[in-house]
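Below: one structure, written as structure tokens.
With one protein chain removed, the remaining protein chains of the complex are shown where they sit.
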Amino acid sequence: MRKFWSWGAIIIGALYFLLPLIGTLEFSLRMRRGEYSLDAYRSVLADPNFRATFGYSVGMALATIVLGVLIVVPTAYWVRLRLPRLRPVIEFITLLPLVIPAIVVVFGYIRLYNTSSILPLTGTASGTNLLLLCGYATLALPYMYRAVDTGLSTLDVRTLTEAAQSLGAGWVRIIGNLILPNVLGAVMSGAFLSFAIVIGEFTMAALLNRPAFGPYMQLLGANRAYEPAALAVIAFAATWGCMGLMQLISRIAGVRKTAK
Amino acid sequence: MSFLVLDHLQKSFGTTKVVHDFNLHIEKGEFISFLGPSGCGKTTVLRMVAGFESPSEGRIVIDGQDVTGLRPNQRQIGMVFQAYALFPNLTVAENVGFGLKVAGVPRSERSGRVTEMLELIGLPDLGQRYPWQLSGGQQQRVALARALAPRPRVLLLDEPLSALDAKIRVSLRNQIREIQRQLGITTIFVTHDQEEALSISDRIVVMHRGVADQTGTPRQIYNQPATDFVAGFVGTLNRFESEVLDAASGRVRVAGTEFSLNRPLQSGKVTLAARPEGLTLADHGIAAEVVGAEFLGSVQRVRARVDGSEIVLDRFNAPSVALPEAGEIIHISPEGSNWLVLATDA
Partner (left out) sequence: MSRFGWNWLGVVPFFAFAALFLMLPTMNIVIGAFQNPEGHFTLANLAGLSSPRIVSSFAISIKISLASAILGCLIGFAIAAAVVMGGLPGWVRGPLMTFSGVASNFAGVPLAFAFIATLGRVGLVTMLLRQWFGINIYAMGFNLLSFWGLTLTYLFFQIPLMILIITPALEGLKREWREAAEVLGASTGQYWRMVALPILFPSLLGTFALLFANSFGAVATAYALTGSSLSIVPIMLFAQIRGDVLQDPHLGYAMAFGMIVITGLANLAYVIMRSRAERWMR
């Protein structure tokens, strides 16, 4: 009886989740009247705007990962090593982006960094890019911090550090050559999550007026019928790829750790 | 009819049979231990009594009532688990009162019983604490009180001491036994620790590969092990390969020394065995070369080699008895020693 209900829950769940995916796939193939074709995909891939915006967002995502790692890894490490009392505070701050809607944050950026402010980041394209990058790093902060902190919790940070110090290593070397490689698996899973978030992000990019993939998709959706479905399939595949790689890497890292 | 009857119990998981034809009659108020290595089926039998596993064959009767088909919550059984299975979200008092609450006992009556149980386990002041604020030993005492509070017909203890450290283990097992006597509750205690089983049980069931090898009082189990496995698992045992010279009178030869056991044996070869404290030294007898000796206070433990295999013998310490030195030759008295003849496992 329990099994019956369990299978029931799973099957209904599977239907709900699979139907939109099948629907999208089917729709994306319907561009040519009366037969299935890949025309929608061809049309999307041939669009120079697609390439430009996708390239922009990939670049943004990679930059976000780098910035996220630079901010999160030293902080999480330092807090564990020297300021354990500060941990709840840091944790609270890193969770804030889940509570404060992104649209509010970006609204604040527009207000705070407009052309008439002390730090007129929105005045230039590169300034706005920088602002968007920081916004993305903020969005990714909860995921990145969580991942890295979990990774650090499996290490004996203090002993590792003291051992390295006794051998004469400096801080940069300790973090770069000792801590980072040891939490690489965790950093990677945080990185893929960040990538998945940034690649299709819409709100911040649209409001800061940057030529990112998210606003491009929205614009395409408003004007075309079949291409958006093809885009959705591509986006889903990309998300799936990110998550798959993330799991693979954390599994490899896990195996390596248990093998030690 | 006995109070608790386990009648031809069998249990298979898939194609592996973990309990073969298990029979046991337990009297009211008896304290029974299931002793055996891990994987011997002792926990499975206990879980069948509790109702968590249903037997593939056989039945379980408590106080004349066949409970084989009843769910655990219909059996009126108390159980203490190995890990601390206290509910972490409830206080000590709420944990102890849980069984009464689900049975619909009114609050006033419940709190009286809870107080009574907390006094019984010697923790009258900790009612308002949460489990994480207690030590391991305290948690297990609370678990015992929780199991006993609804006045169960049978108490099941599933290795309740194995997660505790040695000192607490001894004091808690004595406390468990005392409470059990006081309440006169029929109890099954599962353990892999022979010392535990020997010290607190009325009877012990030694289990091995899903079979009860021997059931008996601790003294019977220790002094007259019925099988080679029981002999080897309970206590330390020295083995001597011997040649039977005369089967009728029990005359044997061990390491060149001939002596008679005064009981009939089968002819050929038999394995004789003796506990370390069952061997006596004399001026003549089986020659052994001392390998080393340890002074343990009240006892001297001597390790020696007979015919290439090492044996251990214990003797009481006395100021006049010196520790033997390594290399020294000592003699084991055949007549003065307590010999067991091991049944050879086929």
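For clarity, chains are labelled A and B in written order, and residue numbers in each chain start from 1.
The criterion applied here is as follows: contacts are C-beta pairs under 8 Å (C-beta built on N, C-alpha and C of every residue); 3 or more make two chains touch, one makes a residue touch a chain.
What you see is a predicted model, and the numbers here were worked out from it, not measured in a lab.
> I'd like to know which visible chains would be in contact with the absent chain if the whole complex were considered.
Hidden chain, whole complex, touched shown chains: A, B.
> In the full complex, which of B:R146, B:R173, B:H208 or B:R275 touches the chain missing from this view?
B:R146
> Which listed residue, A:M60, A:L152, A:I197 or A:I249, touches the chain dropped from view?
Counting the whole complex, the residue in contact with the absent chain is A:I197.
> Among A:L45, A:L86, A:A125 or A:I252, which residue is in contact with the omitted chain in the full complex?
A:L86
> With the missing chain put back, which residues of chain A would touch it? List them for me.
2-3, 5-7, 9-10, 13, 16-17, 19-24, 26-28, 71-72, 74-75, 78-79, 82-83, 86, 90, 93, 96-112, 134-135, 137-138, 141, 193, 196-197, 200-203, 206-207, 214, 217-218, 221-222, 228-229, 231-232, 235-236, 239-240, 242-244, 246-247
> Could I get the residues of chain B that touch the absent chain, sorted low to high?
Where chain B meets the chain not shown: residues 50-52, 71-79, 81, 83, 85-90, 98-99, 101-103, 130-132, 143, 146-147, 150.
The rule is short, and it goes like this: only the chains that are shown with their structure count from here on.
> Quick one: report the Å distance separating chain A from chain B, using the average Cα coordinate of each chain.
So the centre of chain A lies 58 Å away from the centre of chain B.
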